[in-house]
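Every protein chain of the complex appears in place save one, which is left out.
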């Protein structure tokens, strides 16, 4: 018996990011000539055959919801040949013609691995709060995480001002400084610590200490905020705060923002980006493309090979880093 | 007696936009080789010699503040020759070397007018929630207004859902649909009304009505949201809601978001954009440029002649408008 | 055949209020010895037999959601004898033992009417953003509406400051000034207009005008905010702003906050109140009570007869009104 309608499958994988639901919605609504299937818990759903049919009504009111209705998970087993073969078989059994993977570079590596054993079309959509994916100016979730972390840092500025205190705010970003740089500039931080500026293996406490001391010497006691990306200092912000307190003899506090950066209703920019990319992914499938990641670059939809997206990481614009130093070095 | 330090003056003009303070801060902090003067109440300050010195300490903690510490105003008198001459004389008396005008196209027209009578450097920075300025992808304030309006529209969706009601949400935008389009996509609106889609002079109630009716016929009673930009329908959203209620026999409500869209702490994207543009404006002055507007296009600082920025208005990307129709026509 | 488990029915009626879902959740989870039924669209659900079973899983993650999963509606037909009789019959057919009505005084009048024809237990829970229900210090939804309106008014203050402008902010409240008074005090409004201070039929424009003028005379040009409750001035805030502009010759703007005040995720105070009242309503049913409204007064659960809750309206604490005058008359 012939299958008349083609089937698209969707999954969300890796760290969840606000806007993943908006991408699921957009892909589902624009895939009106297809049957749409959602696999649960990332690649695990492919292994366990854990999936649901996605109809228009299922996605009508999810554009504003954080998290992902398809759930996410990491799936270490998926790097093994055996797992990818099982997944490929299950996709074939389910007569899936194309798979959309929403996630970060790790998820795209999984997708590339799967592509060796499955002949269906595979399209990636970049969804991660870290923004460290090549081939797209922004990843889904980055804008929201940036606002959430900024909102928290503004609050910390209030209490830092009240006590004229030094605070280290640790933000996410895995191994890149997109969040730290953006939040640092936006909150008017006195200092930013991120891998692009401070290689963790050559962490230079003295430079940091000197900046604190010279700033306080110049403008007197006042609040001083360091925005630091996770993994910049091996032992984390709490340990760095202790060390800094000892070195300069002034009470220094740490605040690790943590998982609050992953959740929350996506901001408009993430919802719009996700809506664009979800629709573009379906369009790419309709025109027969595969093994691509669909991103947005310079205001237009852009495609890059999925294996490029999974192997090269984007790095922070040096202009931004220079800007922060330029502005902050002269703020009195 | 020779003036040893050059003087830069700043003013904010026209409708206030969140992020104007971040631009004032960035320009002031990076203009460390200059004396910085702030004129109050837009161009009125030039006429009244109403100005203050801006030091680092004055701008240290304003990056997160809505409004503008320099106040803003419209200044209709400024289109007259006499006013521009007085302003030019006052600037000369104050030994101002360069003037940075933060505002929209109307403010840039004022600046161009002034340029006919004053030989100092003039640089414009686009600050308006309407995003309708040529030569920059985004204007300062647009991102924040978009989030504020989206937040309000999400709340209206809640009550619309509870009552399965039709709502018309009127957003700002002057004569362009940037806010309406973005918010419409981001809130999952069932319909968008904006000048680019519905010329006010050919307003077609029937098309709008038919979409409401066919949607409800297809998916049963449910909430239905129309995001409408101001000036799309000559008599406003409240009148349109009355008319629509009569035509389709279903209670339809209007919500005019109004000035809440202007205020509030700027979101990260606006603070970062404003910080970039403030620094770039000072850099442009340092390198001797004049009669330019400094914007950001495709991720890089961009300059266009100020008279172009004041005469051409940017229009909404048609891809976005098509996207909304594509997604919304198939959402069941 | 004997019914072994007793059945509780729930409905939400009248204007929706944030926290209604939290009350539904609390009642459902604590009614573990009962079967729980939810009627849809307020009293209409009783007439149409439109209901669903509510299990724990249905309410697990709704505590943070605005609106009401049971939908709400006004039901004018319900004041007729015939409707109440049909509703009573339908409740009996469905073997409902007790009905919890979440709503305002209008909803409680409906419940009292129903009580004449149905012998089951009826318990009311006060849910309305207006806070005008007797027998409880706060109604579910008031706290959230207050914060939403305050957030909007803070934003308006930003733009009012930038332009040194006069704004009239119209908030909800039906015929009482709880929202206007609270928001007025919390935003530092220069003037509050509410029914308790200005009887609509003796609306005194001159007093209002004089206060604007004397304030500006005393402290110079500066922003001036009037928080006005709906129905205070017969033609609404927009008309009043026009009139005021004419009288004092200064541009005065209006902002009608409207339905944004109904939506949004409930704040903690509303979620906690709703959780308390939902649990207390089930407890009241378990102990055989009926025709009561369950509220909270002075920190403890309180009950009053449902017909009292439906006939007497609570009024704003005069201390608060005096406080605002005391503070505001001396703010320079």
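We just call them A, B and C in the order they show up, numbering each chain from 1.
Convention: a contact is a pair of C-beta atoms (placed from the backbone, for glycine too) under 8 Å apart; a residue touches a chain by one contact, two chains touch by 3 or more.
Every value quoted in this text rests on a predicted model; they were computed, and no experiment measured them.
Q: For the chain that does not appear here, which of the shown chains does it touch in the whole complex?
A: In the entire complex, chains touched by the missing one are A, C.
Q: Which residue among A:255, A:268, A:285 or A:303 touches the omitted chain?
A: Looking across A:255, A:268, A:285 or A:303, the contact with the absent chain belongs to A:255.
Q: With the missing chain put back, one of C:11, C:24, C:63 or C:309 would touch it. Which one?
A: C:63
Q: By the contact definition given up top, give the residues of chain A that touch the hidden chain.
A: Interface with the chain not displayed, on the chain A side: 12, 16, 18, 41, 65-68, 71-73, 148, 152, 154-164, 167, 253-264.
Q: What is the set of chain C residues that contact the non-displayed chain in the whole complex?
A: Residues of chain C in touch with the missing chain: 25-26, 29-30, 32, 55-57, 60-61, 63-64, 137, 143, 146-147, 150, 154, 157, 161, 182-183, 185-188, 219, 222, 265, 267-269, 271-272, 275-276, 279, 298-299, 317, 320, 323, 326-327, 330-332.
The definition used in the following text is that only the chains that are shown with their structure count from here on.
Q: What whole-number Å value describes the gap between the mean CA coordinates of chain A and chain C?
A: Here the centre of chain C sits 40 Å away from the centre of chain A.
Q: Using the average of all C-alpha atoms in each chain as its centre, how far is it in Å between chain B and chain C?
A: 35
Q: Got the chain C residues that touch at least 2 other chains?
A: Expected reply: no residues.
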